[in-house]
Structure formats: structure tokens, C-alpha cells
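Yeah, one chain of the complex is gone here, protein chain that is, but the others are all in their spots.
Here is subunit A:
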Amino acid sequence: MTIHNQDAFLSNVAAHLGRPRRMSGVERPTWSVRPQDRVFAGYSKEELVAILKKQCKAIHTDVVEVSTAQLPKALLQAIERYEGKTIIAAHDERNTTYGLEALYEQLGEKMEVHIWDAQLGEENQQIAERADIGISFSDITLAESATVTLFNHKDNGRSISLLPKSFIAIIPKSTIVPRMTQAAQQLHTSVEKGEVTPSCVSFVSGPSNSADIEMNLIVGVHGPVQATYIVVDD
């Protein structure tokens, strides 16, 4: 694709910095401090789950912890609580691993259940728009901020966690890390290896909110208005 005016613009920047243009050879220095590595360092997965659960209260998000066997039941309960009539979920191999395919099939008899299908194109967005509930698996989970990280791709559209009124995230316990530091390191390493980063990485912490009217916290603005996390002991 095209890059316009790059040379003139960057030469001007270099001139103001009082040196010739730097086009290669710039290395990040070793920073004098790295406080980010010390946060929850050495914590067990159980301790991190406890931190995540506590933070869920602060971000108005319901959280339950279940075994793999209990997951379909817990998901069904969450769907019933949100009175879902139309559901959209990511096309994820973990649907099979965790036995959710059977649940979706069974639910399909009484409600609309749509698994994201890249072949259908924009219809996926339209279904997401009318869906009551969107369901995704977390790829990396940040304990500190109770954040699910979603690597969006052709089978896991951005709309799933965005357009429906309610959002349910399934969090395999193995995906839990202390904080955003570890997710950023993973992305950085992936870039260094020359891998293609996702077109969108969404760090989602609970439902949408705003304090734009008289500084009152309003939970639920443009994105989902309610959210549930199901932590699965995998």
C-alpha cells in the first residue's frame, strides 16, 4: 500500500532533533527500572484466580469457577439468567474440547444459536446485532484488571463481544497471568519471531460504561451492558 510524504516529513523531524535521519540501528535501552515484573510475581494460579474474582466486583462482572465437567451447565445457567433468545459464539476448537457443541445443539432446538461462520460474511454481524448474548473464550486472562484478551480472527469476530447486550467469557484457568505485562510480552515475542499479529487484539474488562453525565457511573453504554466470566479449571 502507499506511504505518502514519508521522506520530507521524517527528514524534517530529524532536522529539528538536530541530527541526520535514523533509518536503522536504533535499539531500545535497558530501562533503569522494571516495576511491571514485580506485580504478583510468583503467584499460583489459585492466587491469581482470587485476585481476578475480587476485581470482578469492581467492574460489575459476575464470575463463577467450575470444573470442565460442570462448564456446560454453568454456561446454560448464565444464558438462562440473561434470558437469551439469540446467541452468537465464536467458532473455536475449544467448543469441542469443553463439550459445548452438544449444549449448543440442544439449545438450538428452542432458540437461535449461531456459531460464527466466515463463509456467511456480513450475516454474522447482523446476527450479532440482534443477539442477546455473545460467547467467547479468553486467549490470555489478566488477573489484576479482570481482563479477557481476545485475539480476533476470521472465526472469532470482534462483533461477538461487542454488539449483543450481554457478554459471557469462558476463561480456561491456564490462560490466567498476573497482568497485561505478560500479554504484551507474548505479543512482542510473536512480532520478533515474524508471526502475523491478529488484526485486532481486544482487552475486555467487564461491561461497557461511562461517567460522561455528571460523573455518574453508568454501566452499559454502547458495548454489552452486562458480563459474566466462567473460570474453568482445565
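By our rule, a contact is a pair of C-beta atoms (placed from the backbone, for glycine too) under 8 Å apart; a residue touches a chain by one contact, two chains touch by 3 or more; residues count from 1.
The rule is short, and it goes like this: contacts and distances are computed from a predicted model.
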| item | value |
| --- | --- |
| Name under which UniProt lists the unshown chain, selected from "Branched-chain amino acid ABC transporter permease", "ATP synthase subunit b", "Leucine-binding protein domain-containing protein" or "Lactate utilization protein B" | "Lactate utilization protein B" |
| Option touching the unshown chain, where A:Asn95, A:Ser136, A:Ser166 or A:Thr181 are the choices | A:Thr181 |
| Contacting the left-out chain in the complete assembly, out of A:Ala69, A:Met111 or A:Val221 | A:Val221 |
| Touch criterion as defined above, residue of A:Thr175, A:Ser202 or A:Gln226 at the omitted chain | A:Ser202 |
| Where the unshown chain meets subunit A, residue by residue | 1-6, 8-14, 16-18, 21-24, 26, 28-29, 31-36, 38-39, 55, 58-59, 118, 121-122, 124-125, 129, 142, 144-145, 147, 152-154, 157-159, 162, 179-181, 183-185, 187-188, 191, 196-216, 218, 220-224 |
